[in-house]
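Only a single protein chain was left out; the remaining protein chains are all shown in position.
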Amino acid sequence: MENISKEFPGVKALSDVRFQLNAGEVHALVGENGAGKSTLMKVLTGVYAKDAGSIFLRGEPVEIGSVRQSQQLGIVMIHQELNLMNHLTAAQNIFIGREARRAGLFLHDQELNRRARELFGRLNVDIDPTVRVGSLTVAKQQMVEIAKALSYDSDVLIMDEPTAALTDNEINDLFRVIRMLRAEGKGIIHISHRLEELKQISDRITVMRDGGYVATVNTHEVDTGEIISMMVGREIFITRTEREVPADAKVALEVRNIRRGRMVKDVSFSVRQGEILGIAGLVGAGRTETARAIFGADRKAGGEIFVNGKKVSINAPSDAVKHGIAYLSEDRKRYGLMLGLSVQTNASIATMRRFLTGGFFLSDRREGANARKMVGELSIKTPTLRQRARFLSGGNQQKLVLAKWLTRNCDILIFDEPTRGIDVGAKNEIYKLLDRLAAAGKAIVMISSELPEIIRVSNRVVVMCEGRITGEVTGDRIDQETIMRYATMREA
Amino acid sequence: MTKTNNRSATQLLIIVSVLIVMFAFFALMKPGFASYINVMTIALSTCVNGLLALGVTFVITTAGIDLSIGTTMTFSCVMSGIAFTSWGFPIGLAIAFGFLVGAACGGTSGFAVAKMKLPPFIATLAMQMMTKGLSLVVSGIKPVYFTAAPNYQKIALGGFLGIDGFYNAFVLFILGIAIAYVLYSRTLLGRYTQAIGSNEESARLSGINTTRWKMLVYMVSGLFSAFAGLIMSSRLGSAQPQLGAGYESEAIAAAVIGGTSMSGGEGSIPGTVIGAFIISVLTNGLRSMAVTTEWQTVVTGMVLAGAVYFDLLRKRGRAN
Amino acid sequence: MTKTNNRSATQLLIIVSVLIVMFAFFALMKPGFASYINVMTIALSTCVNGLLALGVTFVITTAGIDLSIGTTMTFSCVMSGIAFTSWGFPIGLAIAFGFLVGAACGGTSGFAVAKMKLPPFIATLAMQMMTKGLSLVVSGIKPVYFTAAPNYQKIALGGFLGIDGFYNAFVLFILGIAIAYVLYSRTLLGRYTQAIGSNEESARLSGINTTRWKMLVYMVSGLFSAFAGLIMSSRLGSAQPQLGAGYESEAIAAAVIGGTSMSGGEGSIPGTVIGAFIISVLTNGLRSMAVTTEWQTVVTGMVLAGAVYFDLLRKRGRAN
Partner (left out) sequence: ATAKPLEGGFIPVIPLGVAHQFWQAVKMGAEQAAEEYGVTIVFDGPQEETMVDKQVDILRANLTNENLIAVCMAAIDEQSVLTDLTAVKEKGMPVVGFDAGCGAIADAHCSTSNYAAGELAAQNAIRLLNGEGKIAIVGHSQTVVDAVARVKGFVDYIQANSKIEIVDTQYGDGDHLKSADIAKSMLIANPDIDLIYASNEGACVGAYNGLKEINMIGKVMLIGFDSSAAMKAGVRNGEIAGAITQDPVGMGYKAVATACKLVLGEPVEGEVNENGTIVVDTGCYWYDATNMDEAHIAPLLYD
């Protein structure tokens, strides 16, 4: 790809970007949030039309006008967002557009199921091909996406953050398959914010910054620090800040015996003011469900919740927010933002009443002032406060969700995968922010599947497995081995 | 496989039970309700609405709506009548022309929805107005009679295999059901209909030409409308240009009672058929109990809300 | 700031231009069209549809729909008439009772949508049937006359400040517009309406009691229906129980022509008002040019599709 440019209203998403992929290599594409990685790949797969530039495939110039065309040219992409049809089965999803047919006319689902089972076998995952995709966990859905991409047997496979929702085991399985494909001579583009992965899997790395091309390097010739500085244009250090919870800090949130369905079984824990409690576990351990049950997003089957020592009844998110609890969900687009509304409205939506004048009329001025402050504090990249949230990049969207809750100024914050799909620079900012919030006396619960992250920020960690808490670690004992041991303590 | 089948089987079982309970209630209240002839009457009165509902099931499954089905039905049989009486088409060709008109109307709505990206409600409301007006214009606000084709009424009302009271219309309806069922469950069209309804953007990113398939879906709806128009005009021996508006509500209600989700992605052809029968049984039952027309309307509204709520409860129960 | 303002300002500018061009066209074709009295006629005929459209704008913004607005309008003024004539309510109280009935109908639809999770199309279709039937039941299928309240017709038809031909109805309509505008743009209700329409689940997880606010939104729609019913019955001097079905299409069309998105999240009160005027000017203009009713229907359908398409093009142009 040469000199690719693409403009969205108000944003020059790509300018003069070049990118080259060899057969039989894994090429990593990195860059900060909003650097233009996804856009570049969408141009390559015909989702967006480019404004300028040319694309060559095996030396021949090609025009790619539609997704179908790119598929026919042997280019397939796994998008950053899940792209599945929830009402269809796993097998139907995988082979959508390429259904097996009898007599050229009638669908042959048994054949699809058989082929899907084969693919899952290759990926080493346990998914029933006939189950509706909507009833799978995010991780399993991601595996379906990967299986779907593999099924095309294409020459070029693009994966936009395929590992964001996966645990280490699943990532290892995925990498095993990627290496297999590489050995078969396919070209793989791998986009990820988990820089430690790059060392494991990639051959070359291309770095983008602010819609432009920075450099392409051989992976074994650089270290992570160099990549980071290329990405952000400056050095960044991730360090664990030592932060002590005052001995006299009061318990802000305590939950006892929370139950919900099969996935949350008698979960109890507490978190003190100024403390960050990490909740670790493998994907599907029931952490999200626990958080949602506490927050009142789902009805719980039983359990008690205490805020500042007083028992409260929470049956809906509005109750939780009233008691000063905020929940930042793991899926910002579905559960965090109003994509069609402005940055400003999104920032103030959880706190609307505060912007009333005379108890009835909303003050645009005060709303704007708040949004401006948030955009500044979190360095959210947006052309104006009126920009619709839809048009922000993934990372900036995540920051906007944060802005919503910071505006609300809740005392108890539950973060579910707060850095999913966020680049290192932004990640570090968020860690600092968490530290700052804790220092200000907030009680924080942080659910994360990234162990380094858990270890980096938590004062204390509880670990979940199969819907129950299997262990708790504090202080020096917080390390990967201990957490993993608890995370895999399945019932006999 | 089994999982999906069980689910839809349960759903079907439930609405079939609703239908049976309803039927039993009226049969108890009013002897004669369960008589052969009344059952045939109910069946016959289900044909038109049932065919409309089958077509609209496809559209609703794509998370769309088609408000023009009733007036398209009328327009296609009026045009077929005009072709027959004024343009001298032989009857067979005239009927085929009716189907063509239905497909064209549906296709135009489909074009407006899929290509021009009009909201389905608006596109098909506009189509409803246009077909309604045009039916009156082309017919000169007079019924178009098929009297010159002596067998035209036999198409719907002839006795099938000489069985008394068992009309050809049923055979045609069953044919329509079979076609809809196969299309919906066993062909690309049905699969893509569900895929588009479930997540259109994903379907598009999977390389499906969603625009073309959506146009086809509305065309299918138009074709079923024309089919309903054939039965309707054959029953009456004429095409009545002023009819049609209002038929869409009942057809949509049948589809939704039958478990088709208005938010798209899932639907059921057998469900739609049962849904249509539920409405006919209710209407016929209330009539035979001499409930006044205005109370019939009230009760139908309550049953509609109730039936759909019931289905939702079941789905929710399934989810937990 | 400027951007949104610009955006909606451009949109408004465009449909205002459409309105003006349309008006100029008819005025050229038919002198007398632009006469004071005809302009007042157009304005008066816009009041009812305009008020209905204002209410439904809220509902559509939540990505819902309200098919019951027309029949709720009727039911509320019939009930108000019954309260006045049969129950001996003083006229003021009877009018207030009408609003209460409207709010109750809207609230019930809202309950069905927000609490029972019925699809809005179905819930409000059921409400449409029920209010339609009940209007006939309670009125005994006869108009309910307000003749015993000699000033009742003045509410809509009295001359405002003695200006000849400038009816009170306009003042009431303007009041309705002002209320809708403030509610929509400057209050929690409006903001939450948009939030719910944009992403209901996100709104709920932001601590908004979406169930309650959605119920309120439908209640607002019911209240505007009752308001329309007041104007309607005051114009006619009676509550006509058979009216109402069919009015919803025109009101929804007005809102959508005015730029309210059927997929929720965005809408515009001034847009809705202009949309309502576009429909009235079109209808009145076609009539004054002696276009037959059936062609009027056809043309209205085409204009509806065209206007909405035009708006979409503009939005798309903006996006690129």
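Every chain is named by a letter (A, B and C) in the order it is written, and numbering of its residues begins at 1.
Here is the rule we go by: a contact is a pair of C-beta atoms (placed from the backbone, for glycine too) under 8 Å apart; a residue touches a chain by one contact, two chains touch by 3 or more.
Bear in mind the structure is a predicted one, so any value in this text is a computation, not a measurement.
Participant: Who touches the missing chain here, C:F25, C:F111, C:Y145 or C:F166?
Facilitator: In the complete complex, the chain left out is touched by residue C:Y145.
Participant: Check each of B:V18, B:L243 or B:V298 against the chain that is not shown and name the one that touches it.
Facilitator: B:L243
Participant: Against the chain that's been left off, what residues of chain C make contact? List them.
Facilitator: Interface residues of chain C facing the absent chain: 31-33, 35, 37-38, 41, 44-45, 48, 136, 141, 143, 145, 147, 153, 157, 232, 235-238, 240-243, 246, 283-284, 287-288, 290, 292-294, 297.
Participant: Can you name the residues of chain B that touch the chain not displayed here?
Facilitator: Per the touch rule, chain B residues meeting the hidden chain are 30, 32-33, 35, 37-38, 41, 44-45, 48, 136, 140-143, 145, 147, 157, 165, 167, 232, 235-238, 240-243, 283-284, 287-290, 292-294.
As a working rule, only the chains that are shown with their structure count from here on.
Participant: If you average the CA atoms of chain A and of chain B, how many Å lie between those two points?
Facilitator: Each chain reduced to its C-alpha mean, chain A and chain B end up 44 Å apart.
Participant: When the C-alpha atoms of chain B and chain C are each averaged to a single point, how far apart are the two points in Å?
Facilitator: That pair's centroid distance is 30 Å.
Participant: Where in chain A do residues touch at least two different other chains?
Facilitator: If we look for residues of chain A contacting two or more partner chains, we find none.
Participant: Give every residue of chain B touching chain C within the complex, in rising order.
Facilitator: 65, 112, 116-119, 121-123, 125-130, 132-134, 136-137, 141, 245, 249, 252-253, 256, 261-263, 294-302, 304-305, 308-309, 312
Participant: Spell out the part of chain B that touches chain A in their complex, as residue ranges.
Facilitator: Listed in rising order, the residues are 1-4, 182, 185-188, 190-191, 194-195, 197-199, 201-209, 265-266, 320.
Participant: Under the touch definition given earlier, write down the residues of chain A that touch chain B in their complex.
Facilitator: Touch residues, chain A against chain B: 47, 66-68, 71, 79, 83-89, 92, 96-97, 99, 101, 105-107, 109, 113, 128, 130-132, 148, 261.
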